[in-house]
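Notes follow once the structure below has been shown.
The block that comes next holds subunit A.
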Amino acid sequence: MTSYIRNRSTYVWLFLSIITVISWRVASTHGGNSYRADVWVTAVVLLIAFIKTRLIIRNYMEVGSAPSWLQLTCDAWLLCLFGVIGCFYWLKF
Partner candidate 1 sequence: MPHMLTTGAAGSAPTGENPRAKRANVDELICWWSIPIFYQIFALVFGYLTKIMRPPIPGPTLAQDGIIAFTLGNATHMQVGTVLLGIFLGFASMGTGVIVVQMRRMSISSVLPYGYLACGAAAALPGCYFCALLFSVAAFRPDRDPHLIALLYDAGFAGFIGCLGCFATQYVVFAVAIFLDRNRIFPKWLGYMTIWNFVTELVAAPVWIFKRGPYAWNGLLSFYLGVVIFVVWIVCVIIYLKKAISNQPLGEVEPA
Partner candidate 2 sequence: MNLSDQRICLWLVPVFGVLLVAAFCIAGFIPPPAPTLTAQEVANFYRDHIAQIRAGMIAVNLCGIMFIPFFMVIVVQMQRMANPSRAFAYAYLSAAASAGSIFLLADLAWSIAAFRPERDPQLIMLMNDLAWMSFVSPVGFIMAQNFVLALGIYMDVRQNPVFARWVGHFNILTALLMMPGAFALKFRAGPLAWDGSLAFGLHFGTFGVYIAVMFFVVRSALARQAHEEGHQAREQGAEACPTC
Partner candidate 3 sequence: MAAPVHDTGLSVANDAEGNSKRHLPGDANVWLFVIGDMVIFSCYFTAYLFDRGHSHELFLQSQQHLSQNVGVINTLILLTSSLFVALSIQAARAGDLGSASRFLTLGFACGVGFVLIKSYEWFLELSSGWTISSNAFFMHYYMMTSLHFFHVLLGLVILTMLRRELRRMASPRLQFLQIGATYWHMVDFLWIIIFALAYLMR
């Protein structure tokens, strides 16, 4: 069982966990009164979410080795979703 753990999936998990903690630290409230609109925090958080989602799709869901139509569809969806999220976030100003 342990032989499977030294594996690409585990390194991906390690990376995902680290950037999860990073996004949490970036967005966390030191002292509790810093809940203001912050474009940079949002940008970092959304970028990390994008990276994480794409890593899961490419590695865990094995889209990286899937036919190209599936790769294109997933990437198109990701770009559309995060594009729309970004647009809605910035356009409201």
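As a convention for this text, contacts are C-beta pairs under 8 Å (C-beta built on N, C-alpha and C of every residue); 3 or more make two chains touch, one makes a residue touch a chain; residues count from 1.
Criterion applied: all candidates are chains of the complex that A comes from, given by their letters.
It should be emphasised that the depicted structure is a prediction, and the values quoted were computed from it without experimental measurement.
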- Just give the number of the candidate touching subunit A here, out of 1, 2 or 3, all from the same complex. 3
- Task: Provide the residue numbers of subunit A that touch candidate 3 in the complex, in ascending order.
- Result: 1, 4-5, 7, 9-10, 12-13, 16-17, 20-21, 23-24, 26-29, 32, 35-39, 41-42, 45-46, 48-49, 52-53, 56-57, 59-63, 65-70, 73-74, 77, 80-81, 84-85, 88-89, 91-92
